[in-house]
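Left out: one protein chain. Kept in place: all the others.
Letters A and B mark the chains as written, and numbering starts fresh at 1 in each.
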Amino acid sequence: MSSEIARIGILTVSDRASRGEYEDRGGPAIAAWLTEVLCSDWKACPRMVSDDLDAITGELVTLCSDCSLVITTGGTGPAPRDVTPEATEAICRCMLPGFGELMRSVSLASVPTAILSRQTAGIRGQCLVVNLPGKPAAISQCLDAVFPAIPYCIDLIGGARIETNPDRLVAFRPGERSTAVSEP
Amino acid sequence: MSSEIARIGILTVSDRASRGEYEDRGGPAIAAWLTEVLCSDWKACPRMVSDDLDAITGELVTLCSDCSLVITTGGTGPAPRDVTPEATEAICRCMLPGFGELMRSVSLASVPTAILSRQTAGIRGQCLVVNLPGKPAAISQCLDAVFPAIPYCIDLIGGARIETNPDRLVAFRPGERSTAVSEP
Partner (left out) sequence: MSSEIARIGILTVSDRASRGEYEDRGGPAIAAWLTEVLCSDWKACPRMVSDDLDAITGELVTLCSDCSLVITTGGTGPAPRDVTPEATEAICRCMLPGFGELMRSVSLASVPTAILSRQTAGIRGQCLVVNLPGKPAAISQCLDAVFPAIPYCIDLIGGARIETNPDRLVAFRPGERSTAVSEP
């Protein structure tokens, strides 16, 4: 496992935001969530790209080459320009369908249209890629649901060690005493 | 978005029903559910086909060319002749895994064999295709679960506008005041 600082890619996928017609709110919402939850050192690598398959795959390949985690926002719906899941699948060695299942399941408690999201997750090299919806309101809901499994996933693929503030979110590592429990 | 009347394909997939050995109950159950729930104008396009991959893909391609929604019934199980999900995947631009996940999840509350259903949904052009099981009992259960997301999905892909009777089922459109709530 790497002892380097974790680099985390934050990729906003949006035609309008990338043309400057619309302020990106998804990327900053992800950065704010990570700042609140992580207690080990990390570095944000924010990027923005239009809803174009080649442009997204290009950014994902670059980010995955030196990040342990890449979180995308946007482009996961059923509209013709929504191609973030296709780009993710194109560049990953394997997919983790449990991420999409759980994120849709928790979003469904808020909005019936959660089933329209095609968001998924996968592995490329030593990097985990996770798709989030574009709506800022859904971002913390999804991250709260799946992040407990993310640090251990990154351990398994040889990425950087990530620690979370246990008062905010407990990262689960099987076989390791929970960091939320203090020594007697 | 089209201002035309919504055309809805209802495709019964069954060797026995298509040979006339068995009365189709799935197709009429779907038509009855839609008649009860929709309050905007729509036109049913009922079709019947055997459990043959080429025959199903042929009907799906034709129906998708002028329908905003195609609902299939039958052919989603594990038996060798069950190929409706394969036909759906073959003709769709993208798949929406959340539909199958939710339909299996609600069916599981009634029958443990719900996990054997491979039913899915996908988009072709301006048409959403949704697979339902063959058993009439499962049809309203599945439609009640996923239909709240369907009108907005069809909006996003440029199909006809569909309105539901809010006393029966509220179609959720993000950013739009719920039609079930009256103005103060």
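List of remarks:
One rule holds in what follows: a contact is a pair of C-beta atoms (placed from the backbone, for glycine too) under 8 Å apart; a residue touches a chain by one contact, two chains touch by 3 or more.
Computed from a predicted structure; not experimentally measured.
When the full complex is taken into account, the listed residue touching the unshown chain is B:Val111, out of B:Cys39, B:Val61 or B:Val111.
Among A:Ile56, A:Val111 or A:Val146, only A:Val146 touches the chain left out of the display. Although one chain is hidden here, its contacts on subunit B can still be listed: residues 77-80, 82, 85-86, 97, 100-101, 104-105, 108, 111-118, 135. Listed by residue number, the positions of subunit A touching the unshown chain are 93-99, 101-102, 123, 128, 146, 148-149, 152-153, 156-157, 172, 174.
Throughout what follows, only the chains that are shown with their structure count from here on.
Per-chain Cα centroids separate subunit A from subunit B by 31 Å.
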